[in-house]
Structures are given as C-alpha cells and as structure tokens.
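Complex shown without one protein chain; remaining protein chains in place.
And then subunit A:
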Amino acid sequence: MSDMSVSFSDPKNPDATIPIVKGIDLTIEPGEVFGLVGESGSGKSVTALATMGLLDPRTAHIDGSIRLQGDELLGGSTGRGANRSLRGSRVSMVFQEPMTALDPVFTIGSQLTETLRAHTRISAKEAKKRSIDMLDSVGIVDPAARFHSYPHELSGGMRQRVVIAIALLCGPELLIADEPTTAVDATVQLQLLDLIREACEATGTSVLFITHDLGVVSHICDRMATMYAGEIVETGDVSAVLSAPQHPYTAALLGALPRPETRGTTLTTIPGRVPVPGTEPEGCWFADRCAFAMDECRDSHPPLATGPNGSLTRCARIDAIAPDLASAAGIGVPAAAHSGGRP
C-alpha cells in the first residue's frame, strides 16, 4: 500500500460542490493497523467509502489518488467493472451494524460462498470447504452446523464474526473496519478486536480502523490519525499520540473520556460543533473550539508539520502549548482531582 491521498467534494446542487474530505494523505504499511479517529461529521466514514469506491459517482467527485500496492483505484481508465472486482477481493470492509450488513433471507453459508465464487473460479464444494474453514478461524463453534444458519439465529458478536469472515475470505490486502465494535458489549468487543488483529497479522492484511473510541485505538492500532472537519490534524504512532497529544483536538478527545480519576468531577467538553462543510472559518478550523487558541491561530491555516514528539500536527502553536496539552488530555493528572464532588 503506497502513498494515498484523497480529496473529494460532494455537490448539493449540480453547480456548487461542497468539500467534505479535504486533501488527506495517509500511508498504510502492509500488515499495519491504522486508526482513524474523530467526532461524528469529521469525514472518517466518507474517507473509507471513497477508498472502497462505494460513493455514488453521480454526486461525489473524488480527486487525488488512492493507490493499492501501486495500482490506482481512482480514475476513469480502470472503469467501474475493474473497481468491482477489486472490491471484496483486494479491499474489503466491515461495517458497524452486523445485522444490516448480512442479508436476513440467506444463510450465512450462502453469503460466504457467494463472495468467494464472485471473485475466484472455484467449485461450489471447494467454496463451502473454504468458507467453513474461515468460520472456524474466526472462532465460530461448530462451523459446519452454523454454515446453514440464518443471521437472526446468531448473536450480535457471532454475526460480526461472520461479517469479518466474509471480509477476510478472499485474503484482501486492505480491510476497512468502520466502527465494527460499537454495537457490541465490552467483553465481546475485546474478543473481536483481538480477532481482527490476529487474523490480519496471520494474512498480512492491512487494516484501516475507523472509530471514535480512543480506548479501541490504543488497544488495536499501530499508528493513528485524528480527523477534524475533513482533514487530518494529527498523525503518528499510537503510543506517541496518546501519551503526548500534539494537537488540541486530540487532547480534548482524550480529556473527554471518563476515567477513574475523573469520578465526581466535571468532564472536559469541546464547546461548539464540527463546522458545517463549506463554512470553515479562516485560519485554523479548530480555533473557535480550542482552549489554547490565540489571535494568530485565525490568520492562516496551519500545515501538517512535525511536532516535538515526532508526530505530524496541524497546530501552529504546538511548541508553546505541548506541556499544557498533556494535562488537558488528563495525562499524568493524579487521582487527587476529586474536588468537584457533591456536598
């Protein structure tokens, strides 16, 4: 997987186009799990859909380039047919809600073999065998019997395992996971995350993991990027970003998490909302919601530059505020912060 940059716009009426995702660059190495984080409306899912080629070409304009192992995914030359053969075999996706991702009127077995036979020329018997093996490897007990089950006969966690099995069947080079664990319990979530991690390590599949849960990112991802208003505001190694965030937005997201030390206190919130696409303010887009913003932040839009700890950040004042960011994120705050409790 080499240099991938997407920039795309979405027209509301035929003439005007509204940029949703603004020129993002990200590279995912083979076998890597890459986390994409941000609030609702920050453009995470749109980025994923663009990569999958699932956006309607009549309304969405995708510029820039997305390349998979050097092969260009965008551009008219390849055509839709080529894109379609790619989808599911070399790039595949796991969605948030497993019940809607599976067709309720077909058995999971037929949905597994359908995927396999659409992309590879193999016999029905062989397809069944490989499907059952795949179900087994995603941890489904008695896969041969489950092969004939309908989605409604499975629990939420099992369904999501089946969806992961379908996604991994053709041995994709890139798996896009869009909030795959938000709909399940904590204990199941942990199992699923470990499953995705292990399965991808085994096959060398890269993962683009989309979530708003920084706990999940910390658990599964190697590198991460924070998206805000359609652009990347910070990217780097997960351990570096989460232990010393270099952008006020990442720090604010971290600070908003309830944790044992914050019990009985008021959680940090981020005032305001993500700007509506097309109405981003001058200068830094986060400035209006940023606790550290100065007048200079509103003058020019900051580029992605290397911050003190090596991650890339889109904050002009990073050198001045780096120590404050750590405390804003609640890092290193001792449990003594029990002040705001009730009388």
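The rule is short, and it goes like this: a residue touches a chain if its C-beta (ideal position, glycine included) is under 8 Å from a C-beta of that chain, and two chains touch if they have at least 3 such contacts; residues count from 1.
Everything that follows uses one rule, which is that contacts and distances are computed from a predicted model.
Participant: Name the omitted chain as UniProt records it, choosing among "PTS sugar transporter subunit IIB", "Oligopeptide transport system ATP-binding protein", "MBOAT family protein" or "Inner-membrane translocator".
Facilitator: So, among "PTS sugar transporter subunit IIB", "Oligopeptide transport system ATP-binding protein", "MBOAT family protein" or "Inner-membrane translocator", the name matching the hidden chain's UniProt entry is "Oligopeptide transport system ATP-binding protein".
Participant: If I consider the whole complex, including the chain that's not displayed, which of A:Ala177, A:Leu214, A:Ala229 or A:Cys315 touches that chain?
Facilitator: Reading the full complex, the residue touching the unseen chain is A:Leu214.
Participant: Consider the whole complex, including the chain that is not shown, and state which of A:Ser65, A:Ser149 or A:Ser239 touches that chain.
Facilitator: Checking each option in A:Ser65, A:Ser149 or A:Ser239, the one touching the absent chain turns out to be A:Ser239.
Participant: Suppose we count only contacts with the excluded chain; which residues of subunit A make the list?
Facilitator: 39-40, 156, 184-191, 193-194, 212-219, 239, 242-243, 252-254, 256-260, 262-263, 266-270, 273, 342-343
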